[in-house]
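Inspection log for the structure reproduced underneath, given as structure tokens.
What follows is part of the complex, with its chains left where they were.
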Amino acid sequence: MQVGIIMGSTSDWPTMKHAADMLDKFGIAYETKVVSAHRTPQLLADYASSAASRGVKVIIAGAGGAAHLPGMAAAFTSLPVLGVPVQSKALKGLDSLLSIVQMPKGVAVGTLAIGDAGAANAGLLAAQILATHSPELMTKIDAFRQAQTDMVLSQPDPSQVSL
Amino acid sequence: MQVGIIMGSTSDWPTMKHAADMLDKFGIAYETKVVSAHRTPQLLADYASSAASRGVKVIIAGAGGAAHLPGMAAAFTSLPVLGVPVQSKALKGLDSLLSIVQMPKGVAVGTLAIGDAGAANAGLLAAQILATHSPELMTKIDAFRQAQTDMVLSQPDPSQVSL
């Protein structure tokens, strides 16, 4: 269990699933859990405090609106925490983004883009973090990146691609 | 001790002092305390959880940037929590405001304006809340409101006021 993926509500899963899918690509073990900063604050404290002892190396936290989950997880652990702003209904995730990224000095959250792309990239960045000490995993990431590059190179002319 | 005024940092005091000043006007007892959601999360949990048992009726919480203090205080108590967005350096409190006001269904924060006016009004709204069950206090608030009205009425012509 190297990565913990938490989110404020089951309704965040369609977004956060993209983080899990990315970790699957690299064969990285992870757990997924609904942990609400506002509705289950004690669970959040327990989860984040104990994560390191359970072997978790990186926490990915997604939330929307007044998105306090990533920052509060970071408050309870020294593990790196990555935050995913889930797209909110009225303000389209601008509230989620600002609530996650504007952390004060001394407690950090590495924030990704709003929505699906951000969730996928949280999985990727978690893998990159783990790979700083795993040449084998770094090789997998390099291959993923190369495949991604090759995919673009194989479709050079957009006017010839059927959408 | 009817009101608890908490803030994320001593640097928030020049703003939050306006809440205390307002409570002073009405003779309402309060406590002031630095409680950082991110740097002292356990203190926050303890403070908010125990507030009701210490006789606190309303919590006023001020914070800036990714302002998680009001929402997390609300997560640990059923007392009414009022949030004050402290003006931040880069985004001028828009981040503070959205981080405080956009709470999900089920955990509420009554949010006031950004900065000094919001802090003063948090004190006023706390007094109004207490006054719902204290005719004596309501009379004081009515008098404060009337004096405020009279002040405006006494300066009818702005072109004659030296600024």
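Letters A and B mark the chains as written, and numbering starts fresh at 1 in each.
By definition in this document, a residue touches a chain if its C-beta (ideal position, glycine included) is under 8 Å from a C-beta of that chain, and two chains touch if they have at least 3 such contacts.
Since we're looking at a predicted model, the values are computed, not measured.
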| item | value |
| --- | --- |
| Subunit number of the complete homomer, 2 shown here | 8 |
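By definition in this document, only the chains that are shown with their structure count from here on.
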| item | value |
| --- | --- |
| Chain B to chain A touching residues, read off their complex | 8-9, 37-39, 41-42, 45, 64-66, 68, 71-72, 74-76, 88, 91, 94-95, 98-104, 106-107, 109 |
